[in-house]
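So that we are looking at the same thing, I have put the structure below in structure tokens.
Left out: one protein chain. Kept in place: all the others.
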Amino acid sequence: MSVATEHEHLGTGKSDAKAGETILDVNDLVVEFPRPGQPTNFRAVNGVSFELRQGETLGLVGESGSGKSMTALSLLGIVPAPGKIIEGSINLRGRRIDNLPVNELRKVRGNDIGMVFQDPMTGLNPVRSVGSQLIESVMRHQNVGKKEAVEIAYHALDDVGIPSPRERLEAFPHELSGGLRQRVMIALALINHPEVIIADEATTALDATIQAQILDLFRSRLSKATMILITHDMGVAAEICDRIQVMYAGRIVESGTIEEVLTSPRHPYTVGLLSAVPKFDIRRPKLVPIPGQPPTAEDIVRGCPFAPRCRFAEADCDNRPPLEIQNGRLLACWHPRHASEQ
Amino acid sequence: MTTATAPAPAPAFRFKKLGTGSVQLDLGLILFAIVVIALLGQWAFLAPSDLDGNLTSRLKPPFFTGRDGTFHIVGTDQLGRDLFFRVLGGLPWSLGISGVAVICVAVIGTFIGLIGAWYTGIVRTIVLLGVAAMIAMPFLVLALVVVAVVGRGFWPLSLTMGFIAWTAVSRVIYAEARGLLTREYVLAARLFGVNKWSILIFHILPGLRPTILVMAAFFFAVLLIIESALSFLGLGAPLNAPSWGNMLSDSRQYLVNAPWMMFVPATAIVTAVISLNLIGDGFAELSRKRARAVEV
Partner (left out) sequence: MTDTTDQQPAAAPAAPKGGTRGDAETIPVTQQTMQTLTKRVLELIFLLFFISTLLFFLLRLTGDPAAVLAGETGDQEQLELIRKQYGLDKPLVVQYGVFLYKMVQGDFGNSLANAQDALGLVMERLPTSFTLVIIAFTANLIISIPLGAWLGSRPDRTGRKLAATAVFIAQGIPGYITGLILIQIFAVELRWLPSIGNQGPLSWIMPAITLAAFQAPQVVRVISANVAEAMREDYIRTARANGAGFNTLLWRHALKNAMLGATALIGAQVSFLVGGSIITEVIFAWPGLGRLLVTSVQTLDFPVVQAAVFMIAIFVYFAITMTDIVFLFIDPRLRRQRA
């Protein structure tokens, strides 16, 4: 197959799956970290389940420490030590990938699932040229020679809107601006045409204008891609995602389409997140911060983890609410809000 | 940073409970305490005559009891002198010389480093050029040449080493002080018109203390090695002084017949150096922990 046709496919996956088909299926995922000096482990991810369908963009939204990044890292099997996946399963197109041996898992990483990380300043190796890092990944996963790999790398840079990509292949990360570096990171994630793309706070570390450009790139280049977008910013999620899952303390607390969640959030935490987003709208009440802090690794949580910060908490919140469909919305709350009560 | 591994609160440089919070530091301090006790103890227990030789018990191995009933726990040297007592007698020489030298190194190194960091222009250029040039010169070569002229003995040796070895310290202090000088509290002090020496002494110096402690511990070890090397080359402590380097030097002729003559002072040097390195490592670890705790 020729390189030119190939790069038009960039980011749309290897296989010709039909829209709506389930690509990624995560069941009851639990990731634990040992707590030094304590008998119980800290559950960074606590029973997360979701499905990702062909061509959709799923937003994982939550504060830092809510377990959204850990969920993403566990999909690739790169949870930092001493953390571990201890329960659950991850299926990619029906193939279980969470219990693969390392050799097999490495073929998934960057090849079937590509990941864009938060900080483009530190995410690229400072002493190796941009090209060598792209080519290394191409030659690892695609059966091509050096020359062809260079061409693939060239097209990948071109495709994410990097000007004069030929020269940029020789450039070192410090010679590029933050926006260009993040484009390189995206090119690196897309270069082997993964079926699933994970973008972990891909725009957070960037200046506002650059952030808008990168979001533009996502919209134009990856609108048909199967993608998980991780962000703490409801605004970013609203711009790109088809579906949103809100995470809190390692659990999914609310899940729905973008319209559902934005227009009628049910979980008090989602309500809080939305009222903390600045809007150019004078009719809206002022920004309302969510009081308190999310539970940390030291806290042992019983009942609803959000209850201590929740205005609507009652006695029954001492029991953990199950994640279940309530009025057509997947929700974990004893006292869900309704549009009228906000 | 995951919240999963929140750091423990940082221990201070103080004996709050038993131990300092760093295994290395504890171990090093214990070893070093033994050395210091030996150093102090010798004035109480070591008679000058203990250092004299007895030619009838020359080159005797460890656990030898002489005809006069004296027990030599680690053997004797070529003049029949008890090696254990000689190692003890060498303490003031080996540790004393390097101890005085390390104080000079810390004081001069800090001073020059601060000067370089505070001034700009020609003063800084000269300081940096001079330090870079001096650092490149093998320390032992310089010390050798200077000691040859100024002569042997405790003070010439310790001061020579102190006045030559400060360069590496001043380079580190310079770099750190430059960092500290850009801090806002220093800028504020400058804007209020605080005298430069007050700023350096009350605002910069406390921030440098962990670095100075770490470097002092490592340099103590380095200087101890150099002092022994100079004595080993016959250019350090006076020839009849029981310095550890002298003892090593003596042992070279008797490696075949009396290897213990080499192993006894070697053990003393290695123990002292390792304990000082442990202390340095421990200080470094504590200040790292502290810095991390401040960050979080």
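Letters A and B name the chains as they come in the text, with residue numbers starting at 1 for each one.
Keep this in mind: contacts are C-beta pairs under 8 Å (C-beta built on N, C-alpha and C of every residue); 3 or more make two chains touch, one makes a residue touch a chain.
Everything numeric here is computed off the predicted structure, so don't read it as measured data.
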Using the definition of touch stated at the top, determine which of A:T71, A:N111 or A:T270 touches the missing chain. A:N111
So one chain is hidden, and I want to know which residue out of A:H141, A:H193 or A:R251 touches that hidden chain in the complete assembly. A:H141
For chain A, which residues reach the chain that was dropped from this view? 76, 78, 80, 102, 106-111, 114-115, 117, 119, 122-129, 133, 136-137, 140-141, 158-159, 161-165, 167, 171-172, 174-181, 185, 188, 210, 212-213, 216-217, 220-221
Can you list, in ascending order, the chain B residues touching the missing chain? 129-130, 132-142, 144-146, 148-151, 221, 225, 228-229, 232-235, 248, 251-252, 255-256, 259, 262, 266, 269-270, 273-274, 277, 281
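Just so it is clear, only the chains that are shown with their structure count from here on.
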So what's the Cα centroid distance for chain A and chain B, whole Å? 53
